[in-house]
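Before anything else, here's the structure in question.
The complex appears here minus one protein chain, its other protein chains still in place.
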Amino acid sequence: MRPDELAAREAVRDTIARYAHAVDHGRFEETAACFAEDGVLDVREMGRHEGREAIMRVFEGAGRKLASASTNAIVRHHVSSIQITVDVTAGRATASSYFFVLTEIGPDHWGSYRDELAREDATGRWLFTERKVNVEGRTAPSRMT
Amino acid sequence: MRPDELAAREAVRDTIARYAHAVDHGRFEETAACFAEDGVLDVREMGRHEGREAIMRVFEGAGRKLASASTNAIVRHHVSSIQITVDVTAGRATASSYFFVLTEIGPDHWGSYRDELAREDATGRWLFTERKVNVEGRTAPSRMT
Partner (left out) sequence: MRPDELAAREAVRDTIARYAHAVDHGRFEETAACFAEDGVLDVREMGRHEGREAIMRVFEGAGRKLASASTNAIVRHHVSSIQITVDVTAGRATASSYFFVLTEIGPDHWGSYRDELAREDATGRWLFTERKVNVEGRTAPSRMT
């Protein structure tokens, strides 16, 4: 594995972790900035949202729903089993991973991410061109899904 | 840490993630291919299985058990806390990690992996020469253990 592939893989991991912490702390502009300008957030049962503005609105809506369910809600996206493939020449990558969301009262929902990313040449960051979110299980009642 | 050690550690992580996604999606040939030709899968209470053919049969058996318990079973191996040591010169590595298996109805079982890996020179991949699986807890009834 060459150094530039190592760097790309690390950058992909960084974007995945950045997204988790940003969304969990209500920093939705930073969450949306994990996506390319015309990136797509595709949440099964919530539809397909293109562009940072549209993506930010999805998170703001989810944040309001959560805030109405709990005034002190803690949300933590535990992301693991990240499998990455990179095409360094093309500046493209895919990543498959799992998430498990805990709140202060316990497990809430869990599932899989399927990501496509592209390198942003100006910054060297790798951004989501598409993030597919599949919620595959939930505690009843889930606050968020 | 030298570049070749970084590359080795990344390759070890990749094999661990590849195994999780392959087994969770019923791709048992790909799962077995995470092992060296004469690699060993050692699952406490299920015995020691040597070679890719034998390992594939273990997964096929587990898959049938699961299919009989649920027609739409979703299985996700969340793997985290991966501690890796590499001897680049010898082409050998060890990895200790934890797993937590969720299905669509919730936590199923969890435990630890203890892996030994070797570099496959032809591909640069690092393959399991031995994977020890310790199931350390389960929900009652677990579908899988």
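As written, the chain order gives the labels A and B, with residue 1 at the start of each chain.
Basically, contacts are C-beta pairs under 8 Å (C-beta built on N, C-alpha and C of every residue); 3 or more make two chains touch, one makes a residue touch a chain.
Every value quoted in this text rests on a predicted model; they were computed, and no experiment measured them.
Engineer: Need a quick check: the contact residues on chain A for the chain that isn't drawn.
Structural biologist: These residues of chain A touch the chain that is not shown: 3, 6-7, 10-11, 14, 17-18, 20-21, 74, 76-80, 100, 102-107, 124.
Engineer: Hey, which chain B residues sit against the chain that's not shown?
Structural biologist: 1-3, 6, 9, 78, 80-84, 96, 98, 100, 107, 110-112, 136-137, 139
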